[in-house]
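Some notes on the structure that comes next.
For this view, one protein chain was removed and the others were kept in their places.
And then subunit A:
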């Protein structure tokens, strides 16, 4: 049995630019494949919207001990004024966000991020954030 007959690979390869018809079984010749539902995108994730980014940031902030008890997290909340974080805590939250979204925030730009909304905007502007 050849490995391209696996159901997951079959549709993906039949539509791909490589001509693999010699590998596929007679049932899945290109003429037949065209009538099939196109591509199965198992690996795709929903694109990162600002709402999703915001929700994930809130989750991180909620789990962070140094956030002042009883403070409400809102987009406009400032890390230092509203959430009771000092400058070192803010650095740590931003490092946490770097891990979460697998991006790297350069020092001088990290120093400019002071509110939740600014963090959301910054992460949304990064193309490689996930």
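The definition used in the following text is that contacts are C-beta pairs under 8 Å (C-beta built on N, C-alpha and C of every residue); 3 or more make two chains touch, one makes a residue touch a chain; residues count from 1.
Methods note: contacts and distances are computed from a predicted model.
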Protein that the absent chain corresponds to, by UniProt name, given "Calcium and integrin-binding protein 1 isoform X1", "Complex 1 LYR protein domain-containing protein", "DNA sliding clamp PCNA" or "Ribonuclease P/MRP protein subunit POP5" = "Complex 1 LYR protein domain-containing protein"
Logged for subunit A, residues touching the omitted partner chain are 80, 87-88, 91-92, 95, 99, 107-108, 110-111
